[in-house]
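What follows is subunit A.
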Amino acid sequence: MTDHPALALEGVGLRIGGARILDGVDLAVPSGELLGVIGPNGAGKTTLFNVVSGLIAPTAGRVRLNGDDVTRMPVHRRAVAGLGRTFQTSSLFGALTVLENVRQAAQARLGGASSVLRRPRGADAATTRAREALEEVGLAHRAGQQASGLAHGEKRKVEIAMLIAAEPSVILLDEPMAGVGSGDVPAITEVIRQLHRGGRTVLMVEHHMEVVLGLATRVAVMHHGELLAAGTPEDVMANPTVQQAYLGEAV
Partner candidate 1 sequence: MPAAGLLLVAALAVLPLLAIDIPGVLPGPTYTPGTLQLLAYAMLIAALALSYRMMFGLAGLLSFGHALFFAAGAYGLGMALDAFAPAAWPSEAIFLGAIAATLVFGLVLATTVGALALRVTGISFAMVTLAFAQAGSVLIRRNPGGATGGDEGLPLDTTHVPDALIGVMNTRNLYWVALGILVFVYLVVLWVERSRAGHVAEAARENETRVRVLGIRPYGVKLLVFIVASVLAAVAGMGYFLLQSGAAPRIATADFTLTILVIVVLGGVGYRWGAICGGIVYTLLDQRLTALAGSDAIAGLPAVLRVPLSEPLFILGTLFVLVVLFLPGGIAGIPARLRSGRAQHPLEKEGATDA
Partner candidate 2 sequence: AGGGGDADGGETPVKVAMITSQTGPLAAYGAAYQAGFEAGLDYATDGTGAVDGRELDISWDDDQGNPDTAVSKAKDYIGQGYRILAGTAASGIATALAEQAEQNEVLYISGPAATDAVTGINDYTFRSGRQTYQDVATAGTFIGDPAGKHVTVFAQDNAFGQGNFAGVEAVLGAQGANVDGVLVAEDATEFTPFAQQILAAKPDLVFVAWAGASSGAMWTSLQQQGVFDTVPVVTGLGDVATYGAYGEASGSISFLNHYFGGAAGTDAEKAMIAHLEENGAEPDLFSPDGFVAAQMIVQAVREGGDTVDGMIAALEGWTFDSVKGEITVRAEDHALIQPMYQAKLVQQGDGWAPELVDTVDAETVAPPVAGE
């Protein structure tokens, strides 16, 4: 392990047409941490993830992955460098089967995904790994189904299976529980915990406070594009500003 934080943001800012979407975000996430990111709707959480994963270029500041400046690195190279993410609204390859979806992720990790010379085979390393990942999220029985026909919660699980298969070292989860039935929440929570236990660094945006409190080692709060506070879950929950801006009377 290096002494660099797994992910560091230094003064990250984003303005779109005069609006400040992100404003001077400083954040260091040490390796192995599970950081919960909470904040009111529209605080800029998703946008922050987009900046980290490279889908949006920040207008100020820099992003470091394991100490390396990746601010200008294209999306796919960041992924190769070990950054994985899910999306707030599930985004699978609708026309592909569940297995093929996960297999793409595994193949991307194993390399040679774009080779014309080689073919994906039923028994190659990527497929095996994809099957294992599906097993892990409990969706092995859906492997052959077309992804667009899955229900919402299942799609979420497939996305996590894709992360498992891609084995990133830093993971960004954008509201993994959104739309997931209360009955399934514990199962997915458990899968995320497994992901984290494997030594990975996880950033998770989530509005389900039980989930955040149950998983996070540290919680960061965003508000109006700024990082309000970061600390242990207990500290953050006790923070009156957070209560006022985010939690209301709930919990």
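We adopt the following convention: a contact is a pair of C-beta atoms (placed from the backbone, for glycine too) under 8 Å apart; a residue touches a chain by one contact, two chains touch by 3 or more; residues count from 1.
Inclusion criterion for the candidates: all candidates are chains of the complex that A comes from, given by their letters.
What you are looking at is a predicted structure, and each value in this text was computed from that prediction instead of being measured.
Enquirer: Tell me which of 1 or 2 touches subunit A in this complex.
Expert: 1
Enquirer: If we count contacts the way the header does, which residues on subunit A are in touch with candidate 1 in the complex?
Expert: Answer in residue numbers: 53, 55, 74-80, 83-85, 87, 91-96, 100-101, 103-105, 107-109, 112-120, 148, 162, 166.
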